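Encoded as structure tokens, the structure appears first; notes follow it.
This view holds just a subset of the chains, kept in their places.
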């Protein structure tokens, strides 16, 4: 089955990102397709490569990036939410005259249409938030 | 995706301004309108506060996004279900809400209210009838 | 002056107001801010709780937060005061301690 995920909260502050990750792993293990993980609201903060959690804790961004690398999962950060919160890729950085970017490998920035498209394309949309 | 028409509900349950969900939720509705699906909105619990008339954010320095609700009719989002019990608990009546209207193309462009007050049971049935529910 | 309690949550969504009211000592002050201001609206199911609390606490709303949400002065329960941002600062200064019920 084709499943889309919506993650509405940032890493560490709420369990949403952890729950979504576990769900994605379990769904993939059962042979389902994770069509897309869309990160909205503070969820976009999952996609910064600048995080350095303590060594004895999970690394939420690296887990997502690894999921993209090994399973080709499409990780999309909402551009409007990302702009408000300071997440950008090199293109966005250039366009907004920023001197740095912070997007992590495996993530891409795109519009809200990608969320609506996922809702239409997928058999199920599962939301994780606060 | 061609030809697919899903029943999509945007279910708003939170007050505006205290958190961003109402505002960013509305942004999804406006973008989603381009996809030509069978769309409705529901305002439940504190979500009914989003439609309160007279919002003025000038003194808090935040963006007042409430005028955007009026644009929904132009985006063909014309069914806004508002839960009666949620209004009652909060001491709100329909007159306390912004008047939201649309022009009905199937009725010689007659202007009609987008707001439909329904009871909790009906909201439950509406949720059940959707293909997708977005919860903001 | 005793404790200034702040509540920034809707009383319909979260238990912050109830928890505050059940802990605040007589004679202390409650300031409703952000979504907390909805508690002060007349005719809601919360009104009896606020009226009871008014017998032993001073209760204020932050008026700019009311205005943002379309709550006019005359929609407030009688006895609830209204302060601007400067008034919030004054309340903090007047009280010995500030306790935020998040």
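Chains: A, B and C, in written order; residue numbering restarts at 1 for each.
Keep in mind that, in the parts below, a contact is a pair of C-beta atoms (placed from the backbone, for glycine too) under 8 Å apart; a residue touches a chain by one contact, two chains touch by 3 or more.
The structure displayed is predicted, hence computed values, not measured ones.
The full set of protein chains in this structure file adds up to A x2, B x2, C x2.
Rule of thumb we're sticking to: only the chains that are shown with their structure count from here on.
For this pair, chain A with chain C, the centres built from the Cα atoms lie 38 Å apart. Separating the CA-averaged centres of chain A and chain B is a span of 27 Å.
Multi-chain contact residues of chain C (touching two or more other chains) are absent.
For chain A, residues touching at least two other chains: there are none. Chain C makes touch with chain B in their complex at residues 8-10, 12-13, 34-35, 38, 41-45, 47, 63-65, 67-72.
By the touch criterion stated above, chain A contacts chain B in their complex at residues 6, 8, 40-41, 80-81, 111-113, 115-117, 119-121, 125, 127, 129.
Those residues of chain B that touch chain A in the shared complex are 1, 4, 6, 8, 20-21, 24, 27-28, 31-32, 34-35, 37, 132, 134-135.
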